[in-house]
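Shown here: the complex without one of its protein chains, the others still in place.
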Amino acid sequence: MFEFIVSISLLALGGMLAIVLFPRAGMCQLAGQICAVSGSAFGLVGALHVLVTGDAVSLSGVWQMPGGSFHLEIDVLSAFFLLPIFGLSIVTGLYGRSYFAGHGGVASAASWFHLNMLTAAMALVIAAHDGLLFLLAWETMALSSFFLVIFDDRKAAVRHAAWTYLVAAHLGTAFLLVLFVLLGSIAASSDFAAYGAALKDHQALRSSVFLLALMGFGVKAGIVPAHVWLPEAHPVAPSHASALMSGAMIKVGIYGLVRILTLLGTPETWWGWLLIGVGALSGVLGVLFALAQHDLKRLLAYHSVENIGIILLGIGIGVLGLARGMPLLAVIGFASGFLHVLNHSIFKGLLFLGAGAVQRAVHSLELEELGGLLKRMPWTGTFFLIGAAAIVGLPPLNGFVSEFLLLYAGFLAVLQPAAAVAVAGLIVLVILGLIGGLAAACFAKAFGIVFLGSPRSAEASEAREVARPMRASMAVLALLCIAIGLGAPLAVASLAGVVAQMTGATVGTTSAELAIVARPLALAVSVFAVLIAVAALAWALRARRLAVASARRGPVWGCGYLFPSPKMQYTASSFAQPLTTQFHLLIRNRETFVPPQGYFPTASSYASDSGDPALHLLFVPTFRWFDRVVTRLNVIQHGHIHVYILYVAATLIALLIWESF
Amino acid sequence: MYASQSIIAVLALALSGALFCLVLPRPHHVLKTIVGVSVVELLLALNIWAAVLGPNGFVTAADQWFYIDAFSSFHIVVLTLVFALSSAFASIYFTHEAGGLVFTAAIARRFGVLWLGAEAAMLLVLMSNNLGIMWVGMEATTLLTAFLISLHPSRLSLEAMWKYLIICSIGIAFAFMGTLLAAASIQSDGGAGADALFWTKLASAEAHLDPTLMKFAFVFVLVGYGTKAGLAPIHSWLPDAHSQAPAPVSAMFSGFLLNTALYCIMRFVPLVQHAMGQDFASGLLIVFGTLSILVAAGFIVFQRDAKRLLAYHSVEHMGIITLGYALGPLGGFAALFHTLNHSVCKTLAFFAVGRLGQRYGSHEMHTITGALRADRLWGVALLISFLALIGVAPFSIFMSEYQLLRAAVGASAWLTLVLFLAASGVVFVSALRHMINMVFGTASRHDRGGRDGKLAVPIVVVAAGLLLVLGVWMPLSFYHALSSAAAVLAVRP
Amino acid sequence: MFPLIETIHAVGLLTCFALLATSRIGACIRWLSFQGILFGMVPLIVHDDGLTTRVLLLAGGNIALKGIAFPWILLKLRARANYNREVQPFVSFVMSILCGILILALSVWLTQEMKPALAKAPFVMLDSSIFLIFVGLFLMISRRNALMQVIGYLVLENGIFVFGVITVVGTPLLVELGVLLDAFVGVFVMGIAIYHITREFGSMDVDRLTELRG
Partner (left out) sequence: MPAPGSFALPLCALILAPLLLGIVNRTKAVIAGRRGPPLLQPYWDIAKSLRRGAVYGEATTWLFRLGPVVGLAALVAALLVMPFGGLGAPVSFSGDMIVLVGLLALGRFATVLAALDTGSSFEGMGAAREMHFSALAEPALLLALATLARVTGSFALTPVYQSITIGAWADALPTFALVAVTLLIIALVENTRIPVDDPTTHLELTMIHEVMVLDHSGPDFGLIQYATALKLWIFGALLVGLMVPVRSGSAWFDGTAMLVGMVLLAGVIGMIESAMARYRLVYVPQFIVAAATLSAVAFIIRLV
């Protein structure tokens, strides 16, 4: 707990210093960075300590606020969720200073202040063990990230995005307010422990509590259709802030859901089904929308929706296992969910940092203006490639490990005689297969269009590799991707504690059950070893051949056309077109297609732009309708004083008559 | 100084200050005077508060004509605080009169007299034990503040002033009817006496109040003072008055005038509950509170003028406070807490809007953009006050609304809870959009000139600091003060 | 002495109907002053403990203000806008009278419930007081002219005054005087407001004041 307090105070200090030192941009950048990194490092150490020893640390104090008490507690679950927060915060802190190089004093001061506040608030949310404290930290988190989103507030689109974001956050908070006030009223205390105890003898309330939690936290996590804020907010924030938000903040939503689940005791079967359904929806729609994007960061944001879906699938399987009394299924389901939380924060952070590097080098994230960057930014390109392969779930990287666990759980479920479980397992298998394929397509497009081929714009062709600290922070994450991929058995085994807290079983039995899946993983890793060996062999072979035989550069095959130009390359829209037309019903692509005409066709083009149906079919119409209806209220206040007097008289007479009866 | 003297001193100071303003030659003399007076008033009020929170829990003066308990003393403190802030701001605001308006010495004197006079009247309302005198004070506030609205007579300000004057006079007349009925209700069983209008008498346990008359009385009082408090559907005067009055006056209006009216209503509630049980009064309060919240939420959606927007916010928050009073002791606690938060927050918001209005030459929201870049101090003030206003943590309004929700769930008033959350959601969505467009973005055409003077920063720091501190930490003494004030409403002395 | 009260009651009702039916503002003002004097006399009659100075002061003050001072102010104001002496009703006079009858019925019905509680008060006066209140409201709602709104307000005041006199025995003099003072200042302030309005808008038609809406 000591480390935690130190880290929070360091983060706060960093924010304050940044504000105080704003006249000197360099100084305040330095202060912000040092405090962010050191503070997060402290916090990380503390969290790891809890994870290793496995016993919770807590701190309670007096808090002068009725209906609340000051109670921080870091148990294994909290510690686990602190890892991505502090870990990513270290990396982004490293990254941020060079990313902000050249910004004015006020801008960088504000950004560092809010960045540190965001980290501190997230950490407090995770550590808070009291309803009111939790809400307070939760709102602070939303507010500080709001300021990060509206960082570039001169653009109208950014302002609109920030509005959308805070509205969504507040919508979620409304549900959470009801949730915690309700729990507080039945528990006559605002302490989480008391909640758990009270829920035991209010069985009737459990389902409504679960639904409230799912809605409240789901908005923050970005489940469909409450995901609309995500693709708006993440692209416009500074890239390392996007990394922090997408990598860590939406996980806080998952944490809340999981925390409530631990309080609820043995779940109902239909909760698991609901979670799986929501997860499937979010996963598939998320990746489909991503496929249709041509702004790199929007695309990544939609992938966050997809990955939240995968996480929910895992948790759903776990809940199903608990409800049906299948411990092994539950353990593996939760394990996959938790591991994916960690993995996603790693590779999504990496990808956003990569996108930030591209932004800084080319000053654009519009896919159709990029290309050929792997030649010009080899490091960034390689790291981004690793991140892409990881998020797609390709062996031998970390993404594959968590998806392996999930599919493993799916197969386990499929083998169960009970149809309810088997079908759930089948759904998980098919959905995950589909997601995997589509994600592969999407990142083939993203990486291929951005980094491969030849540049599609002058800026892209003059791109330079980014500063060393930015590269270093990406390298750290990339190495983590590989390490977890090849150290899969260890990674899975280390989940025992946190999974045990979910299932309520002892750590011993849980790790025994995890060992069941760790062994196959070990064999899988050995297969990957062979893979790498064969690849090296083949590479050496072709290298030797080419050493003897000639290797030269020439034009690519242009079907007889001798001077292919960058303009002739495949575009992102065309790459996605087969799939987007396939799922047109779902993603509402607005296509503009000018077909070639005549024997000697001159101008012809294909471009696609995707609107989010949740936005254009659900929210926007609702808001418009509401505006129309409400505006009718005008007639009440039309300025005629006589009628105003009439209101007073009418109210009086109405009341007199009403109470005379 | 003894509390009973300081009671007299508070009133005397306000009145003498008002008269003193008549003889001052220059505008800035007047402005300095009101600042000085109102600050001293604040200190005296704190002194009274401390005394009331002492052992016997109330202070009386002029044999029972003045009676101050925890409830009224809390309101007195809020009142003087709002006046101190607003006076300080007035001294900034009126030195930058824009749009061809001139703050001449004559206008300054009129302002000073009416301003301090209004403060005296409100203090009278809050301190008097006699419901009749309370009514007299209330009527006096109406008459005094009417000309503050049209300080610079113009078509619009006159229209607003006329509506305010007529509608509130009617309301106040009804309130007097209610007061008379209340007095009659104790006499109906022969218990006559010259002290029939004394609240302590009416509220005392042995007083027997006739339920029928009390019922009528409360209806008249509710509609009467409710008009002044701006409860829907009898709030029609409010947006006009707030939008046309000069910013400091608007701040004072929604910062405390409305609360004064609500205070009067709440003085009657214990009597009604004493006469005819819990439900009648709270039922009516819940209806009016919820209705106000809903109506205000609806109107906020399509406002164009920043000050009208704030006016409707006042309607909403008055509704919230009323709702709180109806929801039992915890609700009363929440309501009082909310009263302070709303007063501070709303005054700050009106300051910012007023000052920025002077910079941009209009209160139309689409002309005010990029406030942060046009005027950092007031831009930040606008940002903070709006965020607090729509209930974002870590500002104190979030906390008071949280307490309110607790009360609602405790009273298992589910429908109210849902309506409240829905309405505040609507308010959040639309008010946030307005705020973002005003505060952020590139600044539209505005006048850079005009130094704010050295009072500006302290005002903003005090108000914002209060909002922030109370949002994360409530001093124990403050907590006790609020609880005892809430207890006054439930338990009879 | 009850017949006397009956008479005052009846005449008071008639004055109200007269106000409802009159089209000239001047006439309305005169009816108002007559009504003021009429009801100003009520305290002299209903009290049961001799003619104390307090009662005299009360009656005198009321008669002086409502019978003389206010009508005088109103006439002065009317003189300013000499080009417009009509009350400009929204509701035709016939309709107004019909409404008056409805209002009478309503007020009688409402007072039924109070009467048992107010054993000692003379009931007829109770009726007329409530009736006055509602007629005042009706006048304010149904007449365009600013002066008529003031007149309506004063009728309403009369009603409340009567109610106070007959129900509440021994209101402190301080309170009574405060009430009178407020009434005086109120009319004074309204007068000044009308003065400004006529100057700005060139008429007393308050129905033109509709620029603030929404």
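Couple of notes before you dig in:
As written, the chains take the letters A, B and C, and residue 1 is the first residue of each chain.
Quick note on the criterion: a residue touches a chain if its C-beta (ideal position, glycine included) is under 8 Å from a C-beta of that chain, and two chains touch if they have at least 3 such contacts.
Fair warning: this is a prediction, and the values are worked out from it, not measured in the lab.
Listed by label, the shown chains that the missing chain touches in the whole complex are A.
Note on the undisplayed chain: of the listed residues A:Gly371, A:Gly497 or A:Gly639, the one touching it is A:Gly371.
The omitted chain makes contact with just one of the residues A:Phe2, A:Trp539 or A:Tyr606: A:Trp539. The chain omitted from view is touched by exactly one of A:Leu523, A:Val629 or A:Ala654, namely A:Leu523. Only one of the listed residues, A:Phe4, A:Trp379 or A:Phe447, touches the absent chain: A:Phe447. Looking at A:Gly286, A:Gly393 or A:Gly639, the residue that reaches the missing chain in the full complex is A:Gly393.
Against the chain not displayed here, subunit A makes contact via residues 371-372, 374-375, 385, 389, 392-395, 400, 403-404, 407-408, 410-412, 414-415, 419, 422-423, 425-426, 429-434, 436-438, 440-441, 444-445, 447-449, 452-454, 517, 519-520, 523-524, 526-528, 530-532, 534-535, 538-539, 541-542, 545-546, 549-559, 564, 566, 568-570, 574-579, 582.
Here is the rule we use: only the chains that are shown with their structure count from here on.
Taking the mean of each chain's C-alpha atoms, the chain whose centre lies closest to the overall C-alpha mean is B. Taking A-C and B-C together, the pair of chains sharing more C-beta contacts is B-C. Subunit A and subunit B have Cα centroids separated by 45 Å. In this assembly, the C-alpha centroid of subunit A lies 71 Å from the C-alpha centroid of subunit C. Between the CA-based centres of subunit B and subunit C the separation comes to 31 Å, rounded to the whole angstrom.
Residue positions of subunit A with contacts to 2 or more other chains are 634, 637, 641, 645, 648, 656. Across the assembly, subunit B contributes residues 162-163, 166, 170, 216, 239, 299, 302 that each touch 2 or more other chains. For subunit B in complex with subunit A, the touching residues are 162-163, 166-167, 170-171, 174, 215-216, 219-220, 222-223, 227, 233-234, 236-237, 239, 280, 284, 295, 298-299, 301-302, 333, 387, 392-394, 398-399, 402-403, 405-406, 409-410, 417, 421, 424-426, 428-429, 432-433, 436-437, 440-442, 472-476, 479.
Those residues of subunit A whose C-beta lies close enough to touch subunit C in the complex are 634, 637-643, 645-646, 648-649, 653, 656, 660.
Across the complex, subunit A is touched by residues 90, 106, 109-110, 113, 134, 137, 140-142, 144, 206-207, 209-214 of subunit C.
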